[in-house]
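All protein chains but one are shown in place.
We call the chains A and B, going by the order they appear; numbering starts again at 1 in every chain.
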Amino acid sequence: MAGTLDFSPDDRYNAFITTCRQAPFSDGTLAGTAVAVKDNISTAGIRTTCGSKILEGYVPPYDAHVVELLRQAGAAIVGKTNMDEFGMGSTTETSAFGPTRNPADPERVPGGSSGGSAAAVAAGLVPMALGTDTGGSIRCPAAFCGIVGLKPTYGRVSRYGLIAYANSLEQVGSMARTVEDASRLMSVIAHYDPRDSTMLDRPYDHRPVAEVKGLRVGIPEEYFGEGVDPRVGERVRDAIGVLEGLGAETVPVSIPGMRHALAAYYVICTSEASSNLARFDGVRYGPAVDTRKSWHEAYQDLRLELFGAEVRRRIMLGTFALSAGYAGRYYAKAQVARRKIREDFERALREVDIIAGPTMPTVAFRLGEKTDPISMYLSDILTAPANLAGIPAISVPCGRVDGLPVGLQIMGRQFEDERVVDVAFAYEQEVRA
Amino acid sequence: MITESDIEHIAELADIGISRDEVPEFTKQFNAIIEYFEVLDTVEGESAPVVGITNVFREDEPRPGLSQEEALANAGSTENGFIKAPRVM
Partner (left out) sequence: MKTIVGLEIHVQLSTATKLFCGCSTDYRDDEPNTHCCPVCLGLPGALPRLNRRAVEYGLKVAKALDMKVPEESEFARKNYFYPDLAKAYQITQSDKPLAVEGTIEIEDDEGHEKIVRITRAHLEEDPGRLIHVAGGSKYSLVDYNRSGIPLLEIVTEPDMRSPQEARRFLNKLRTILEYLGVFDGEREGGLRVDANISIEGSERVEVKNISSYKGVEKALTFEMTRQKNLLRRGQKVARETRHFMEGRGITTSARSKEEAHDYRYFPDPDLPPLRVADWVAAIDLPELPVARKNRFTAQYGISLNHARTLTGDPKLADFYEEVAHVDPALAATWVADTLLGELNYREMSIAAVPAERIAELLALLRSETITDAAGVKVLREMLDACAAGKPCEPPAAIVEREGLARAAGDEFTQVVEKVVAANPQAVEDYRAGKKGALNFLVGQVMKETRGRADPRELGRIVSGYIDTGGV
């Protein structure tokens, strides 16, 4: 049943950077299903911008591994979704293509950085979309827009073709209105790719099962502490209550390394980003650099003009954190902190099967509300730890505060993505019924 | 404490252009962020190698790459098959 899907969405939330009005598809498990792809994932023949002016006009000559898999599964790739520039933000406001609005409340941000994918799903323009998650970029917009978002275990999905922001932290993952669809999309994209040397051959091939009887659910105190809106905490506790009602057992756990998590996360992601984003110099791709100038001057002029303020800020932060005289205090210490957080999660996950808490400390912000970088960074406090630990985490809608969606976050052991999906599915089935 | 001249030096290292009037604001934000990073000073211990994946290889077998046309397709300007870049002399 191969064919072409006509796709002419009413993109009132500015979810897409590029739409493919005639999207070809083939046979397969997703035959004819419209799938949106975040614009930092390479698509052969379809421009890929990372939400940045510096990649304006860039058309990759190759598909990311996940895109190859989507095409093989018959999906119709209907467009590339809006995002914070290079994934650097939690609101999708740093995009060079204008902010995306939250379908749950158009005066609010959809979260970020995969805000376009979340909005496209939440608005019903597509049933599922690919996002990427470096410190919460799938789960944050999933929570803010009221959809499901899965960040897989690090090394379960190929990063080949994902335009790197922070290589050691990020994964491509699925976003959908239901856990079942998020799981279906995950089944398509989680296959071994030898081109990603940090990957393990642990394909995901799973249909969710709503069974939590006897499950031990860890509740970390750090996920309900200072900075977390008590009303959000309450919704999440209610949701955990639902799991208990289904036969799960709750156990208090502690992740003491959490107090270092955000600083460690920002040092690591900006350090890696400063190196990853150095290649954008207007020579091999992107708007052309002025070749009449000498190289440093030419690069500086180009990068000043074409990178947004947040990207330049993070590149500079990472450059600083790696620079002579500071690398020991920042980059090296952040690695130690990261190891301790990973050990904290491993220890906790020996006592319990999963860890549950809020995805985000608050509901979606108003557009333009977060102007100060630090207050923006702080909103990643509950999501970034899973990236530091490399563990799977899913956000599933669990009610509303002030009419705005709240997300329940479920984290599990490495390569137990199936389990976090099952718990989210059990919860979803129970509250839907 | 990071000074404005530190910020200019970092911008230079990163080949990130920075305009004069941005420097004070960047410096202020930088100091606030770095103050937040100071919590890392309380991290105890040394970095130890994480025993994870090791020894991932590819065999030494040639695979087709891009044609010259594809390799040059996204370049801003080219000349006789070369990619044009700023001067370095």
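Everything below uses one rule, namely that contacts are C-beta pairs under 8 Å (C-beta built on N, C-alpha and C of every residue); 3 or more make two chains touch, one makes a residue touch a chain.
What you are looking at is a predicted structure, and each value in this text was computed from that prediction instead of being measured.
In the complete complex, the residue from A:15, A:35 or A:164 that touches the missing chain is A:164.
Residue A:322 is the one among A:15, A:188 or A:322 that touches the chain not shown.
Annotation: of A:21, A:296, A:347 or A:366, A:296 touches the absent chain (contact as defined above). For chain A, the residues in touch with the chain missing from this view are 41-42, 48, 50, 55, 58, 60-62, 64, 159-164, 166-168, 194-198, 271-272, 274-275, 278-281, 283-285, 291-292, 295-296, 299, 319, 322-324, 327, 331.
If you put the missing chain back, the residues of chain B touching it would be 9, 12-13, 15, 49, 52-63, 65-68, 71-72, 74, 79-89.
The rule is short, and it goes like this: only the chains that are shown with their structure count from here on.
Residues 57-59, 61, 155, 194, 197-198, 200, 259-260, 262-264, 266-267, 274, 278, 281-305, 307, 312-313, 315-317, 319-321, 323, 329-330, 332-337, 339-340, 342, 373-374, 377 of chain A are the ones that touch chain B when the two sit in their complex.
Of all residues in chain B, only 2, 7, 10-19, 26, 29-30, 32-34, 36-48, 50, 53, 56, 58, 66, 70, 73-77, 83-88 touch chain A in the complex they form.
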